[in-house]
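Here it is: the structure, laid out below.
Apart from one protein chain that is not included, each protein chain of the complex appears where it belongs.
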Amino acid sequence: MDARSEASLIESNATVPKTAALRTEWIETAALALAERAARPPAAAVPDTVTPERIREETGTSDPVGRDPIGQSVTRLEDLPLVRGQARFAADLSFPRSLHMRIVRSSVPHGRIASIDASAALALRGVVAVWTHHDVADIPCIPLREGKSAELDPYLQPILADGIVRYVGDPVAAVFATDPYLAEDAAERVIVDIESLPVITEATAPLGEFLPGLPSEPTIVRKGYGDVDAAFAQADLVVELELAIGRHSGVPLETRGAIGRYDASRDVLELHGAAKVPHRNRDALARMLGRSPHSIQLFELHVGGGFGVRGEIYPEDVLVLLAAMRLERPVKWIEDRYESLLATNQSREQLHRVRAAVRADGWVLAMDDEFFHDQGAYVRTHGDRVVDMTAGILPGPYVLPNYRVAGHYRLTNKTPAATYRAPGRFESTFVRERLFDAIAERLGMDPIELRRRNLIQPQQMPFPRGIDTISDTIVFDSGDYPLLLDKTLDALHWEDLKESLRQRRATGETVGAGLAYFVEKSGLGPADGVRISVDFTGAVEVVTGGASVGQGFETVVAQICASTLGVDYRRVRVIHGQTNRIQYGIGAHAGRATVMTGSATHNAALKVRAKALEMAASLLGASADQLSVVDGQVVYASGDVAGAGRTVSLGDIASALAPTAPARGGREPGLSAEGWYETHSMTYPYGVHVAVVKVDRDTGAPRVERFFVGYDVGRAVNPMLVEGQIVGGVAQGLGGALLEEFSYDERGEPLAVTFADYLLPTLADVPAVEVMLTEDAPSPLNPLGIKGAGEAGINGVGAAIAAAIDDAIGQPGAVTRLPVSPARLKALLRRRAS
Amino acid sequence: MKPVAFEYHSPHSLDEALATLARVAPLEGRVIAGGQSLVPAMAFRLVRPGHLVDINGIAGLDHLRVEADELVIGACVRHAIFHRPVVAGVLGRALTDIAAHVAHYPIRMRGTFCGSLAQADPASEWCLLAMTLGARMIVRSVRGERSIPAHAFFQGVMSTDIQPDELLTEVRIPLPHAQARIGFDEFSRRRGDFALAMALVQFDLLDGRMKAVRVGVGAVEATARRIEAAEQTLEGGMPTMDRFQAAARAAAQAVDPSDQPQVPAVYRRELVESCVRRALERALSATLPKLP
Partner (left out) sequence: MKQPITLQVNQNTYDIEAEPRRTLADALREDCGLTGTHLGCEHGVCGACTVIVDGDPMRACLMFAVQAEGRAIRTVEGLAAGATLHPLQQAFIDHHALQCGFCTAGFLMLATSLIERADPPDDQELLDALSSNLCRCTGYKNIVNAVRAASVALRQR
């Protein structure tokens, strides 16, 4: 190892926000907690329906040794620095001599830049540079993540606006100064003269030109199967709806941040504050900047929530890198909240015109949907993926023998849109489940009975959906949809619940319940690899190309590694988001982390285990099949009397496999291995959401009394974390269903640019969400049977809330758009009264 | 979201503060007490003071006492003090009811009662209280002291009669009669948000009839105000559900809310109706059984 790479290692360690001391403390603290819990009664057998509460009750939260770590609700490896204030988020990282970047943004939604005068800004002492498009004209637009698209490429975003601004918030200039306060002072002094142009504010506006020569609709996503027209011709009933989902987004509590640093001594360009897809972004940035990927390193720090929006390449990421090179100083950019609500990807805004062909017995023959997706002012890294996923997953858990969809991808003069947790699913579940409620109403049939009649049956699994989405052919891998419905209704005592709501309505209360069924998707491929190594102390390091957005990635991967290898999960250190530690990585999105990285970890751990057993056999004079690994020690399998008590630790085995160790013999050095997992099919978990909502008739204010989630996760690695994902997802879903909306006025001015206008749910807005996890349909596609859980909580919230409100106010089909604000709800009540 | 630069002054006496204020008033000088509305406005650079005169260090400005027939609230009295009743009777209880709606807990620890009045946000609970109960605002400058009645004090959205060199030193709220009832209600999207509508009512209950009725509505127009039509509907009458409803309707018709896409005028009137009726019910419910 030469001096340069040595230095690189030391530096990269500095970016991993954990120290050996911390680790020790953590283990001590955990050990203490463990001792306290040892006094608890022993665990009972795990029941079929694994609820996190049950598991916690039975095992204590931080269990120990001697039990398969998979399936245990152990406490998280991530937590200690976070509760001690020792984490390192992007804003917490400061390099000496840093410059601070401030973006000058367009204040008009569409216009031609007549002039930019930066002289007053540059006159301030401490202002180093002000850049406009002219200064960065050599840098291409931010590309689509996957390939090119002739239709979409002309709409990609330059890192600074090129003559035309297209939305309020569009980056026009970048100011670099020695202090963030000063940078903001200077940005105010950059005088931008913009001649306004006409705006498009609705995706449903008449087709026209978005920019000269460029239509406002670059593409239409079409999918389908069967003969829809024939189905409608023979239908007993046709039901049509127009449904709208409001514009909202992930809005993580940590705003975005990016720190660029160029190390000329090693010719390495570093981006700190990466997230989600560091490896993919490294490659894209390398192309944009004309560098080798080896000479760009991305470092994930702590991440204050991702939800799909953080970690895409935005103009600011490219600007800090470029500035770090050209201005020869580290450059730090921390987005403020006002900017964040203008500049970070928004999502969800769609209008659907959907119709169903139905037989009198409730069998739905066909669904036909045309929808308009509001993309905002540029195509960003996802291209038309949200439209594609909406179209692909819309049929959901129902057989629906004939299906046709056309998704119109439309540009408007608003903040660009992209993915937000459960992209295309929150939207499509709202549409499909509203449609099913409307069909039930028209047929006079119980909405649950209607669903039951149309659900895909377990014997039809694996079920080919007949369509593709995001390059995968959709084949539902496993599932017992009727069983989950039954279990959910049983858990809720559904008939009793309905009766009690009926009684409350009879006494004048405005209260009701609603249900939504959905199929999720997770484990998007195609391949992910990890490298596991054991050091001479027996500590295990798993280097992954995954990423953590706060979901407990380290703990889950450590549990899988610990289970397969036979160690305490607390001895496992999980590396993620560091592109200098591993060549490839898929990051954390699309419910991938546990399925893909988890399966790769399992495969790598199997290899390490085999290697350890083989070496141990030699050391102990045994044969490998007599041995097993328990809590970091290789021991004789139980029942082997001769070998009882003779052990060798993984640390000692690692020492014996050191390149210089004589015991190694001809073996490959190191107790380490690389493991890969490849798949070309996604896994499809599924769930049911049930909401109980009470409405204040005077004010129109809805209050969510109960929210229940039944979800089949295939296999829960850590039920407590799965539950956490689901409960948190529900809260976000309630935001999108009831509170959050990026509204714009008719001139394209954004109206929600502060946290007083963009309403995130508070504790008072979220009930204590109830979760029932089932493991009835493990995925046959991966060795552990795992399916994803990150998007289970948010998927059906809009649909269930809408149904519950309908039920409460006694107006089936009343809710046709989200979010259901009190003003809109009061309008529905008023309509009824008059 | 960093404020523009300013000079900071931290006077130790009222005289020093007034002298400083007189000097910096022409230089975009502003008073800061709790700063819980001012500092966010500065963070957005919507407010750009050249000087800030911090009155937190002045001893004796946090006075809170009953003088004759008035409750006197000093400039540095924080919202949180009203979490528990500060005076006996209905006023103390009403202040506690209202305080629970003023922003959030940590904001109430720092923000001040008088600061809210000086800020004159249309959705301020304390401004509604001052207008409805007929408070007097005492302002001082090196030029002397003025007592301004509420109706003259509030001049529009975020606009008061306080001159740039003046400091609001205290607010005086008339104590209600022993027979008085006070009730408050507001509606906001989330707990602690700016209200979309609010109502405060006060009346004396004499021989089963309502006298000296005051009905105030806030968060609906540029400033909170009393609604005469509603008051007349109630004055001298017995407190019945029908009468309350009639007064609430009268209030809803009397207000002139702006029509916004998010909050249409018709909806705002409905909220006024709901708030006025519920405030009336609350005023009564503390002591009386269910209405006929």
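As written, the chains take the letters A and B, and residue 1 is the first residue of each chain.
One rule holds for everything that comes next: a residue touches a chain if its C-beta (ideal position, glycine included) is under 8 Å from a C-beta of that chain, and two chains touch if they have at least 3 such contacts.
Just so it is clear, the model here is predicted, and its values are computed rather than measured.
Only one of A:N281, A:Q551 or A:N782 touches the chain withheld from this view, namely A:Q551. Considering the full assembly, A:V766 is the residue among A:I139, A:L298, A:V766 or A:V820 that touches the omitted chain. The missing chain, though absent from the display, is touched by one residue of A:P143, A:P252 or A:G523; that residue is A:P252. Touch with the chain omitted from the figure is made, among A:M720, A:A752, A:L784 or A:A800, by A:M720.
Residue positions on chain B in contact with the hidden chain: 1-8, 10, 32, 35-36, 39-40, 42-44, 52, 54, 56, 80, 100, 104-107, 109-110, 191-192, in rising order. Where chain A meets the missing chain, the touching residues are 25, 28-29, 33, 61-62, 75-76, 78-80, 82-89, 91-92, 94, 181, 250-255, 302-307, 336-337, 549-552, 720-721, 723-725, 727-732, 754-756, 760, 762-764, 766, 768-769, 793.
The definition used in the following text is that only the chains that are shown with their structure count from here on.
Between the CA-based centres of chain A and chain B the separation comes to 44 Å, rounded to the whole angstrom. Across the interface of their complex, chain B is touched by residues 180-181, 184-185, 188, 336-338, 698-701, 739, 743, 745, 751, 754, 756, 759, 761-762, 764-765, 821-823, 826-827, 830 of chain A.
On the chain B side of its complex with chain A, the touching residues are 1-2, 4-5, 44-45, 187, 189-194, 261-264, 266-267, 270-271, 273-274, 277-278.
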